[in-house]
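What follows is a short report on a single structure.
Only one protein chain is missing; all other protein chains are in place.
Going by the order they are written in, the chains are A and B; count residues from 1 in each one.
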Amino acid sequence: MLLVVLDLTGIAVFATSGALAGVRARLDTFGVVVLGITTALGGGIIRDVLLGIHPPSTLRDWRYLLVPVVTSLVVFWLHPQFARLRRGVLLADAVGLGLFTVTGTTTALAHDVPSYTACLIGMTTGIGGGALRDVLIREIPMVLRKEIYALAALAGGAVVVLGARLGFPAAPTAVVGAALIVTIRLIALWRRWNAPVARGMST
Amino acid sequence: MLLVVLDLTGIAVFATSGALAGVRARLDTFGVVVLGITTALGGGIIRDVLLGIHPPSTLRDWRYLLVPVVTSLVVFWLHPQFARLRRGVLLADAVGLGLFTVTGTTTALAHDVPSYTACLIGMTTGIGGGALRDVLIREIPMVLRKEIYALAALAGGAVVVLGARLGFPAAPTAVVGAALIVTIRLIALWRRWNAPVARGMST
Partner (left out) sequence: MLLVVLDLTGIAVFATSGALAGVRARLDTFGVVVLGITTALGGGIIRDVLLGIHPPSTLRDWRYLLVPVVTSLVVFWLHPQFARLRRGVLLADAVGLGLFTVTGTTTALAHDVPSYTACLIGMTTGIGGGALRDVLIREIPMVLRKEIYALAALAGGAVVVLGARLGFPAAPTAVVGAALIVTIRLIALWRRWNAPVARGMST
């Protein structure tokens, strides 16, 4: 139950980041919605393919499509002025990374994979949708450009795995893991935005 | 049987769209053939991975390789003057989208997935090859730029699913579904080509 809520929340925020990126790339309504859906569902589909879940659970439950469609349309209609789009993409991406890494790791553990594999699959789940989004609009994926992106996901996944192995209840562990990832990413973003001198090729 | 014919026809037209796109991107013979193959087989491989068909059926039947190789070579040798290449890519892509969405949906139904899932997997099959083609030559995929692309595929897939659920014979339903998708796409292309004023960022 908690997993579904976290999953749907992650889908909504990743859809937001995808739709904002689509608006930035000047796509039309349909393009924005398709990019929102792809960003939102990409990570979960990659996760299910890696775990051998056929067909991917994301393609079996209509809520998993409804949420990103509605989110993307709302973003398209209400999107903020252009200058703030990039920041919005980054913030939504940070939250989505946290939520998806945690649900990816938890799903992997539920399929009895080793701890190490669960961490990697969780990380891939968190990174996948955003990487697809960036490749589709011809940007170099964030995970290659942001200092502490993959590592943040790995840290959060490790928290979830450790909690599960120590027998902690799943819900608070998941929340702590996701919060850790979001916090690391937000600090990294905040530090950059407040850096006295912009580095030449950053972002 | 009909499925194989539709599949091979779809492979030929998608290979045509990939090879024409490769000529436009100024690839050499080998590059054009590889792009033709990737465009032609990409959607089917994605479909089989999502459905858990291992190894993908496309990789087990030599006709599925022979058709795109021959098609791409013919396109390379006979390709029209440069100005018409883009239109050729779009036309071939429209027909391929129709055929692949229908075979993808039918294959998914044959693997006993729910109606909803079959529509989505059919749409992904139709969209996948063209998206790969565009990403590989660094263009923003058509599905993000064309107003009625994903929706056309979804409509055609819905026709196939509805026909199957109502017990209609598969062959005419498949033809109607494919024709619907191709018609929607061609009308969209025709309207754009005949639009009095080109929108700034279209295409």
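List of remarks:
Keep this in mind: contacts are C-beta pairs under 8 Å (C-beta built on N, C-alpha and C of every residue); 3 or more make two chains touch, one makes a residue touch a chain.
Keep in mind the model is a prediction, meaning the values are calculated, not measured.
Check B:Leu90, B:Leu136, B:Ala152 or B:Val182 against the missing chain and you find that the one touching it is B:Leu136.
Among B:Ala12, B:Val49 or B:Leu85, the one in contact with the hidden chain is B:Val49. When the whole complex is considered, the residue among A:Arg63, A:Arg87, A:Arg145 or A:Arg191 that touches the unshown chain is A:Arg145. Take chain B: the residues that touch the chain left off the picture are 22, 25-31, 34-35, 45, 49, 52, 54-56, 59-60, 62, 65, 135-138.
Annotation for chain A: contacts to the undisplayed chain at residues 49-52, 108, 113-114, 116-117, 120-121, 131, 135, 138, 140-141, 143-151, 201.
To be clear about the criterion, only the chains that are shown with their structure count from here on.
Here the spacing of chain A and chain B, counted between their Cα centres, is 29 Å.
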